[in-house]
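The next block holds one structure in the form of structure tokens; read it before the comments.
A single protein chain has been omitted; all remaining protein chains appear in their positions.
On to chain A.
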Amino acid sequence: MRALTWHGKHDVRVDSVPDPEILNPRDAIIKITSTAICGSDLHLYDGYIPTMMAGDILGHEFMGEVVETGARSTLKKGQRVVVPFTIACGSCYHCGKHQYSGCENGLPADNQDIGQELYGQPMAGLFGYSHLTGGYAGGQAEYVRVPFSDVGPIVIPDGIEDEKVLFLSDILPTGWMAAENAEIEPGDIVAVWGCGPVGLFAVQSAFLMGAERVIAIDHFPRRLELARRFGAETINFEETDTAAALFEMTGGIGPDAVIDSVGLEAHGFFVDNVLDQIKKSTFLGTDRIHSIRQAILACRKGGRVSMPAVYGGFVDKFPLGALMEKGLTLKTGQTHVQHYMPALLNAIMEGKIDTTFLISHTLPLEQAPQGYKMFHDNQNEVTKVVLKPGMALAAE
């Protein structure tokens, strides 16, 4: 089969590799019909995530048709499914609490050492996201092997196009959980850093949960415009002193809840951000954290900090004092996708949530490398790239 493989920083290629096979009784093989490139994939593309190996197949946002099932899979050939990016067993202690991204059985036993060493406990298994998360082949390919297919994938009724449901795999539940973690109350003002897919879904979700005002922050005019379309007020951080603007826009109180949906690659030429970059390259710190730092300082006393953004290591200059003195609550985590999928599928079918607005480009799988480059180089215009293995190559 053809698959998008990683070979190094800014080097991804479409290669021919052996087809996946059923290896465990609960497996299923899915023939991919649509798969997306995620902001998180850019962290891999930029070489920020350790334990990648040449030839690794990327992609954790995908859907398709069931073509093969193991003896204990509950799926049926021909069914259309969206697959959660977190690999969860459904039967461990964490899965029992619906904390699926804490699942203890998705990660092969030998891959669990690193997480235990780094974080105190092993992490969950994820598709297409380095050997730290299991080394599972991802879905930017013609076929993918899906473990625990009896608990993860959600079956999509006929007649709903891929574009409407594809984002159930990651970014829609991630934006939703970000808003849920912000514990929004009616009348709240919520500030959202980053108007990428996660931020934009957090904006939509915050309004659905009763926020009175949502203030969205980014520097890409096109992304800010999308946030405004859902009723958000916006701040372009390149033109404005974000902290001062938030203080004034909330009459000095500050937002009731703040959501950091930027993460590792916070852009911008802030003094502390540049400092973070220097430290990163000299191994003093591994993560750049401007957005989370600013969010914590902006948040009102007693407010909530929600952090869907991904961080991997240790951070310097984290405003722990502000967190304590202001009595803030911080909630974060990889998304418990399986927990949110059914309700969000219903919301999509009832027309309460719109997802298709996000897709700016659709390409054949063969052009995935161009898709990565576009998404990386031009985030203003390119909001989401969807890849389709079956699509004919555009004439060049």
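The criterion applied here is as follows: a contact is a pair of C-beta atoms (placed from the backbone, for glycine too) under 8 Å apart; a residue touches a chain by one contact, two chains touch by 3 or more; residues count from 1.
To be clear about the criterion, contacts and distances are computed from a predicted model.
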item	value
Among "Putative membrane protein", "Cytochrome C", "Amino acid ABC transporter ATP-binding protein" or "PqqA peptide cyclase", UniProt-listed name of the chain not shown	"Putative membrane protein"
Selected residue (touches chain absent from view) among A:S40, A:Q112, A:Q294 or A:Q338	A:Q112
Candidate in contact with the missing chain, chosen from A:G39, A:G59, A:P84 or A:G135	A:G135
Omitted-chain contact residue, chosen from A:R145, A:H219, A:R304 or A:H339	A:R145
Positions on chain A contacted by the hidden chain, ascending	17-21, 23-26, 57, 72, 89-93, 96, 104-113, 116, 125, 134-137, 145, 147-148
